[in-house]
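Certain chains of the assembly are absent from this excerpt, and the rest are unmoved.
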Amino acid sequence: MIDAAALLEKVRKEKPLIHHITNWVTIYDCANVVRMVGALPVMAHAVEESSEMQGISNALVLNIGTLTPKLVESMIEAAKKANELRHPVVFDAVGVGATALRTDKAFQILDSVQVDIVKGNSSEIAKLAGADVFTKGVEATEVKENVALLAAKIAKERKNVVVVTGEHDVVASADKSYLIKNGHALLGRFVGTGCLAASVLGCFAAVERDAGKASTAALSCFGIAAELAAQKEKEPAAFKQQLFDALYSLDADTVKKMQKIEEFK
Amino acid sequence: MIDAAALLEKVRKEKPLIHHITNWVTIYDCANVVRMVGALPVMAHAVEESSEMQGISNALVLNIGTLTPKLVESMIEAAKKANELRHPVVFDAVGVGATALRTDKAFQILDSVQVDIVKGNSSEIAKLAGADVFTKGVEATEVKENVALLAAKIAKERKNVVVVTGEHDVVASADKSYLIKNGHALLGRFVGTGCLAASVLGCFAAVERDAGKASTAALSCFGIAAELAAQKEKEPAAFKQQLFDALYSLDADTVKKMQKIEEFK
């Protein structure tokens, strides 16, 4: 069984440095959620330093929410260094399926470097699996295919872990998959939840080599914090603030009690 | 009479996608306020995708708060697509009158594409009307001329709607104008209120062809949410959080009761 609490404590003990090349919308929240979980963020996107900054970091989180071709160039430089040093690389495929630029650049990243964890919503992941789908800006649209199967297909082909966020999150790898039933509907009521989740994935992957375990534990902890926050606040802005504080205060015993993870094939 | 409540409900029902090319200061809040109102935001500024992203969106919001010439190029590409598809274009003329770059680029945008709603504070709008005024960074300075008349002048010449934000907001069009008396002084105590208002304008314009009606309804709803938030919190940061939640929770009956709109010539 996956011990999310133990990994959370490992993050807090090791305080890994999580290098982000991310978007300008949620960049503050991505950095701050890393602090709440107990790790340290650094946001550095200049191509002149992205490789060197990755060299002193422990993980890389890439997010194409407000991509430009130049930013993607810098992402690839950083990811090459991460690959060289065996640092985990998380890629949040924001808006893939909305424009050719996003779809093309996502494939360019996946084909140029080894991404350890690919994350997206259902239509982003379906698009990466080759399905004929459309993403409404950065919002998922309905996907006819079984998205968990599409995720597992990518995972098998790319030898990595694929995370699909949604009402329940899916973590797919070549051999086994997990369903994470923690979380709360209020997570869907404000901007940036997906980006936050990707940053938390980076924190856990930095301390656990098995990307499937790391992802599952990360999403469970994030979802539990959301459940706790929802007990205190019912409106999006107040809830969001509580979510950050709930992550900060999350203790191992609570995680053990509330963790809802199911393994499936 | 303008039925702001009905338009708010239309936004929530249709959930239009509001494409922004905006500034790096308030970009998160602009996206989030769109979600609070019930629409969906997408922030995409790369010139390689701005036209295509606009193609799948329902409205365009442009904001030159942290402009560069390259960003303006992308704005014009997106606006041309919006014009072609008859999507409404909102332009927030942040800092016009402060530097030559801002003033020149604002005129370049207005002269290159059809902007449906131009928004600014009193000195930004006065500058666009040709008055000899100065903007203190992004803050309005005193304008000697009657700003409502200057706004109407621009509206007539450019065949669009001109919004002047201030203690009371003005919505001017060629034939008639509105004064929106909703709002609260606390809106002026934190950064970004004007940007938020422009994003809300985009949401309403996406569901109502008459830009004057859409603007008036949007500003009234935004102002009502501020009045409700001010009943709960008196300090800027706490008030701001309440404002977002008040927008999220705003119901049609409350809007009907609290709406304060005056028509004038």
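For clarity, chains are labelled A and B in written order, and residue numbers in each chain start from 1.
Just so we're on the same page, a residue touches a chain if its C-beta (ideal position, glycine included) is under 8 Å from a C-beta of that chain, and two chains touch if they have at least 3 such contacts.
All values reported here derive from a predicted model rather than from experimental measurement.
Q: Give the total number of copies in the whole complex, keeping in mind that only 2 of the identical chains are shown in place.
A: 3
By our rule, only the chains that are shown with their structure count from here on.
Q: Through what angle, between 0 and 180°, must subunit A be rotated so its C-alpha atoms fit those of subunit B, rounded to a multiple of 5?
A: Roughly 120 degrees of rotation.
Q: Per the centroid of Cα atoms for each chain, what is the distance between subunit A and subunit B, given in Å?
A: Here the centre of subunit B sits 33 Å away from the centre of subunit A.
Q: Per the contact definition, I'd like the list of subunit B residues that touch subunit A in the complex.
A: My answer: residues 17, 19, 24, 27-28, 31-32, 35-36, 40-46, 48-49, 52-53, 56-57, 241-242, 244-245, 248-249.
Q: Which residues of subunit A touch subunit B in their complex?
A: Residues 23-26, 28-29, 65-69, 95, 98-102, 134, 136-139, 189-192, 235-238, 241 of subunit A touch subunit B in their complex.
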